[in-house]
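One structure, pasted below without further comment.
Only one protein chain is missing from this complex, and each of the others stays in its spot.
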Amino acid sequence: MKRTIVPFGPQHPVLAEPLVLDLVLEDEKVIDAIPTIGYIHRGLEAMVDRVEYTEMGFVVERICGICSFMHGMGYCLALESIMSVEVPDRARWLRIIWAEISRIQSHLLWLGLGADAFGFENLFMHCWRMREEILDIFEKTTGGRIIHSVNRIGGVKRDISDSELIAIVARLDGLGKAFEATARVFANDPSIRHRMSGVGVLSMADARAVDAVGPMARASGVRMDTRLAGQNLYDQIEFEPVLETAGDCLARVVVRMREVRQSIDLIHQMVDKMPKGEGLPLENKPRGNPSGETFTRLEQPRGEVVYYVKANGTKYLERFRARTPTFANIPAMIKLVKGCDLADVPNIILTIDPCISCTER
Amino acid sequence: MSSLIVFLVAFPLVVGGLLLGIRNSKLRNVIVVLAGLVVAGASIVTAVTFGNGDAVFFGLPNGLTLGRSLLVLEIAIAVFVVAVSIQHRRILAPVLVLGQVAVSVYLELSGKMPELEPGRLFWFDRLSMIMVLIIGIIGTLICIHSLGYMRDYHRSSPLIKGRRTVFFCLLFVFLGSMFGLVVSNYLPLMLIFWEVTTLCSFLLIGYTRTKETIGYAFDALNMNMLGGLGFSVAILMLAGQPDGLDLAKLTAGPATAALLPALALLCLAGLTKAAQMPFSRWLLGAMYAPSPTSALLHSSTMVKAGVFLLLRLSPAIAGSSLGTLVAFVGMLTFLFVSLVGVTEQNTKKVLAYSTIGSLGLIVGCAGLGSPELIWVGVMIIIFHALAKGLLFLVVGTIENRLYSKDMENFDTLLSRLPLVSALALTGIAGMFIAPFGVVVAKWTAIRAFLEIPGWQGAALLVIMAFGTSLTLFYWGKLLIKVLSMRSVSEYERSVEKRISRFEWLAEISLASGVIGVAAFLGVISEQVVGPYALATFKGTSQSFLHIEPVILATMIAALLFLPALALWASRHEGYNTADFYAAGRPVTSGGVMGMALGATQTVTLRNYYLDGVVNGKLVFRVGTIACGVLLVTLIAVGMVAR
Amino acid sequence: MSNPFRLPMAPRAIRNLFSKPATRRYPYEIRPRFDGARGTIKFDVDTCNYCTLCAKRCPAAAITVSREDRTWAIEHLTCIGCNVCVEVCAKKSLAMSTEAKHVHTHAEVGPQGQRPGHEEWHGADPAIAAAAAKAAAELSIDAPSS
Amino acid sequence: MDRQGFLARVGEYHTNGWRLAIINATTVPPVDAAEPGIFEISWGFAKDLEFETIREQVTTADEVPSVSDFFGAAFLYENEMRELFGLNVTGIGLDLGGQLYKTSVKIPFSHAAVKARLAATAAATAAASGKKA
Amino acid sequence: MSFFSKSPWILHYDASSCNGCDIEVLACLTPLYDLERFGVVNTGNPKHADILLITGSVNERNIDIIRNLYRQMPDPKVVVAVGACACSGGIFARAYNIQGGIDKVLPVDVYVPGCAARPESIIDGVVQGIGALEQKRRKSA
Partner (left out) sequence: MNPIVFGVLFILIAPIFGGLLAGVDRIVSARMQSRVGPPLLQPFYDLGKLLQKEARQVNPIAEPLLLGHLGFMAATGAMLVGGTDLIFVAFVFALAALFLVLAAGSVNSPYSFAGAERELIVLLASEPFFILMLAAICKVTDASSYQGVLSSAVMVAPKLPGILLAFTFVATIKLRKSPFDISTSHHAHQELVSGLTSDMSGRLLAYVELAHWYESAILAALVVLFFNWSVPLGLLAFAVVYGLEVLVDNSTSRAKWQLVLRSTWVVTLLLVGGNVLALFLIK
């Protein structure tokens, strides 16, 4: 029997990034979906052969423009563990504050994109307007809106003054209030429920079977969050991962909304706990060239990222590898897309919070 | 005068018999074409001779009498049916036909049969005239079309044993008996023709003699025999009434309560033949027969016999609860089959659903009965006969070129078979595009429904609104497929050249008919249909067309201008079939897209069938049950009214 | 199931309709950039000793330095503004300004195919400066002032 | 590599509820020119906060069995290894037929490609230092 | 009279960007920057677009896509390369799968530098693009 084949992507307005799906449809029911990626593959892991390890961090930052800070931090953490560099305390705290701010930024961005995918333009506008607040904080503290370039192996390049930190917390509280109004819309709007509730259900067993990570797994009830490992000071503050059990698109929205609130709360705690004062050391410069290997794991907004770094004592690393969260979530996405409606395809793709540039590097 | 009618009926029968013996196809072509011309000519002559207006009645010429020939014919039919049924081990049909014979024999032997008024055997009025023209002209065109079609049909399906002699014989017999049916005034005479059409359709549906088609043929036979049985029981009941068997007198005005049971049974007969729910199944099965059969069954014969009878009965049943029930059976059938139609992928079946729906509308009009509604019913008969006849023939032609009846395979037809698709467009336009007849008829029907008081009026309006929109959906889908374009290869372009002249002649004539009738809508309404409707219901003079004919003509001209513009545009540069949006992927002019994982594939598109919203099978079942209940009520009402 | 006709967004939309839009009307209304925001690299040709460290460390390879010709050039279209060159410069010849990078058009492509966004300085070596000026005159583009 | 033993170990991780966190290949530079190129493959498994790896050393001639029977999500890693490293991974659950990426440099992590890149770097560094080539 | 300067519709394509510039392009449409003030509509469809805003650089797989999209845009049309990668390949110019900036395949009319390009710069770029569009219109008229 004849079936409609819709070429979804590479250029498709629902996704800013090129992801290709051949959707085989009956009416609008997706019978089969054949994916292809590779439109953003740059080969940046191989740039270890062209860029010295000291500057490789800037390349790693540009794996993805949304979790740029986390990528930079992850690279530095990996190198620091190989080279046994002790990072000054304040720098460690500053890093995770920035990391949580960047999580808020990423989630707000995603909530907006998600809203746009199901045709709620106004909500998109509101989410992105709130996000601009975060970008202002970033630009003020790091000098860049999107790409921050403050992480260096051994510490961070810039300090945030204590007064500024307090201002940031106040600003985030304000943002939190504005966010609640938006969150109410996401949670209560019947038209959003129509599009999200019960759509793209990933059961807990399935989430485990396809090795889903991050909010994708947490929305299906899998208690998995690399922050629990505590290596990044998360053991010094109160932290418990956000879990939802429904496993549908709405649950993934809710997980991210709750994580926005949680991050604001975490930043509160962090600012309270961190060592105060002006002129505290921020950076311990590493000596010599690295040698050795490490797997470093980190919880990004999209989920767990794994970095592998192998160094052989030269200025150039032997191997750098990032297994990004979207890379791990793509099998889940392919699984969910089959059997849904064409109109659900954008929702499902977006609720895994795809970052194709992360996936393909 | 009466000899003309006898000629009209007898000539096709004789030709049919002659064709049975002719195996040379060239000779057959000549005979069919010549005989067809004679039939068409005779129908026109008849129409012209009688067509000055009022009803005329006459008997057999030169003192011929029927004698017991009707009974003999009936027994002959019964013997044939029993024989065939035994051959195929069917039980229902012989039971029904024997019941029928039993009724007739009882009538004959008991002597209850009233004396026949010899001068009132036949009845010719404007409705008969319209029917005779439809049968004579459209029927002939279909016969001629079959000459080309059957050649290709047997070429494309070599496994089917060619029995073309029988086929052409049946076509002509069919025409002859239809002529007889529409001019009969004496009900037992009409019954004979009625049964002959049943038999012809049975044989035509079973033409290919596969297990499947024989099953469908028996479906048709069983249901129509049931109607036939109703018909003969009605005759039995009417035989005791004064002037009961004289159709014209019977339907001269509202029927007395005593007549209602018999009328209910006649309505049952009409509904079976018109394939209304719950009897719609046989018409769908008939789709497996060669396309000219479908064309004949749908446009000018068979199902039209059913609505013809109901239109005849309209003045008698209108206003009674019987009439209302009949009307609702028709209107609900229209609604339900339109709903089923949107889920159907087989083009011939879509056409069949559309036919059942249109007939439902006619039945609705006949049941409600008012000058306006009778006008609507007759108008739909005319437009539907032309458009649907054309569509079936076109689909037959397409089927023989593309080897598929699936609507989905008709895509890019405009590029592959441009002339054929132009004809298809004309046919589809005739069925549902605004200034063409069926839509004008529906519009007038809505206006008439506004005048019907009580919940019935509201219900009819709602049914009409939804049913019409549903037809829009399936016709729209078909149009999208027919109108789509892509670059085609030289070979694909050459396919159209192999269509025979017979097919072109028939299809182009019918297409001109669709446009011509729409263009002369005003004249037809004023001169023929309007006077008929007024005469039937003794209404005061009124205009049925509530629009300036100028506007209609302008719209038709505009609609005809658009294809011309397309033709003009296609000769110009500036278009590129490889330029469609495919999300940035490479595309070529044949519609080949770059796909995932480096593959390539031709664009394939499937229409929407409302999966998950409308369950066609379920709707059909619900409709069958609902209309079945109505039908039982209908007969019961008739009985109780007594 | 909640009321299907609820529109939780509607009050917000109405409130927005009657309040001032959030839009910053750039380019008619320009918000000054934050201190420390990274923008364009500024080069001071007088203090540079052409050590080439900035060129070696630049991850985007946007800087070209020639010790012999005493030239220092940057491709602004390639520069990623990571600030590394500023950090490594021992002579403090480089500085990060908050000024946004300029948008260039195709019209700026030079006759020899020089890309837009290319900025080049020539050191004080008189011989080289003269040669460079001559070359620039031939190309009919203005040599950038130091 | 020991195919049976390897699959048994992977299967054990699977049955014990570990999840596949990463499969990573590394191009190990040859010590001398005569040595054939060696690749190091690590299968990283995670369970809650623990992380363990299986390590194998293979050449392009070796057959690397797919683990997609245990971990369905492995197909992306394995297709990637095949395309970028030229490794002979067999039995991949969802075989993309070499169409995952499309690269200008065929097999960009082959020993030859890595060597070429390092040479280019050396040349560029020399040029940046102001030594005219 | 020409309407091109009043109604520039854009198509955004992510060639192989890191998302940074894509987000900033989208941010330009949001309340704070609101490109629609200039009549800009983000069409998402090359057939409707006048300005191709393209981020990221050319690689082996997307090179055909970029060409296809450009070819499908009706004349007059303008290409605005957004971000360092689109202008020249940026930091990734030396990566093995990057062939260079967008001007390797398309005639780029406006280069918007930055990593990531700031919304203000993108607005400047679009405004410059409108000028280029107007020029092309005049040339073809």
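The letters A, B, C, D and E name the chains in turn, as written, and every chain counts its residues from 1.
Simple rule for what comes next: contacts are C-beta pairs under 8 Å (C-beta built on N, C-alpha and C of every residue); 3 or more make two chains touch, one makes a residue touch a chain.
Since we're looking at a predicted model, the values are computed, not measured.
Engineer: Could you tell me which displayed chains border the chain that was left out of the figure?
Structural biologist: A, B, C, E
Engineer: Looking at the full complex, which residue from B:469, B:512 or B:600 touches the chain that isn't shown here?
Structural biologist: B:469
Engineer: On chain E, where is the contact patch with the chain that was removed from view?
Structural biologist: 1-4, 6-7, 9, 30-31, 34, 36-39, 41-45, 47-48, 50, 72, 74-76, 137
Engineer: What residue numbers in chain C mark contact with the hidden partner chain?
Structural biologist: 7-10, 13-14, 16-17, 19, 21-23, 25
Engineer: Could you please point out the chain B residues that touch the chain left off the display?
Structural biologist: Touch set of chain B with respect to the missing chain: 342, 411-412, 414, 433-434, 439-440, 442-443, 446-447, 449-450, 453-455, 457-459, 461-462, 464-466, 468-470, 472-473, 476-477, 479-481, 483-486, 546-548, 551, 555, 558-559, 562-563, 565-566, 569-572, 574-577, 579-583, 591, 603, 605, 607-608, 610, 612-613.
Convention: only the chains that are shown with their structure count from here on.
Engineer: Show which chains lie in contact with chain C and also with chain D.
Structural biologist: A, E
Engineer: Check every other chain and keep only those touching both chain A and chain E; list them.
Structural biologist: B, C, D
Engineer: Let me check something: if the centre of a chain is the mean of its CA atoms, which chain is farthest from chain C?
Structural biologist: Greatest centre separation from chain C goes to chain B.
Engineer: Of all the chains, which has the CA centre nearest the overall CA centre?
Structural biologist: E
Engineer: With chain centres taken as the means of their Cα atoms, state the distance from chain B to chain E in Å.
Structural biologist: That pair's centroid distance is 60 Å.
Engineer: Distance-wise, how many Å sit between the C-alpha centres of chain C and chain E, to the nearest whole number?
Structural biologist: 19
Engineer: Can you list every residue of chain D that touches 2 or more other chains, as numbers and ranges?
Structural biologist: 96, 99, 101-103, 105, 108, 113, 117, 124
Engineer: Among the residues of chain A, which are close enough to touch at least two other chains?
Structural biologist: 10-12, 18, 36, 38, 41, 43, 46, 50-51, 58-59, 62, 129, 144, 147 - these are the residues of chain A that touch more than one other chain.
Engineer: Flag every residue of chain E that touches chain B in the complex, lowest number first.
Structural biologist: Those residues of chain E that touch chain B are 13, 45-47, 64-65, 68-69, 72.
Engineer: Taking the complex as given, what residues does chain B use to touch chain D?
Structural biologist: 596-598
Engineer: Sort out for me which residues of chain E touch chain A in the complex.
Structural biologist: 11-27, 30-32, 42-46, 56-57, 59, 61-62, 65, 69, 91-92, 94-98, 115-116, 118
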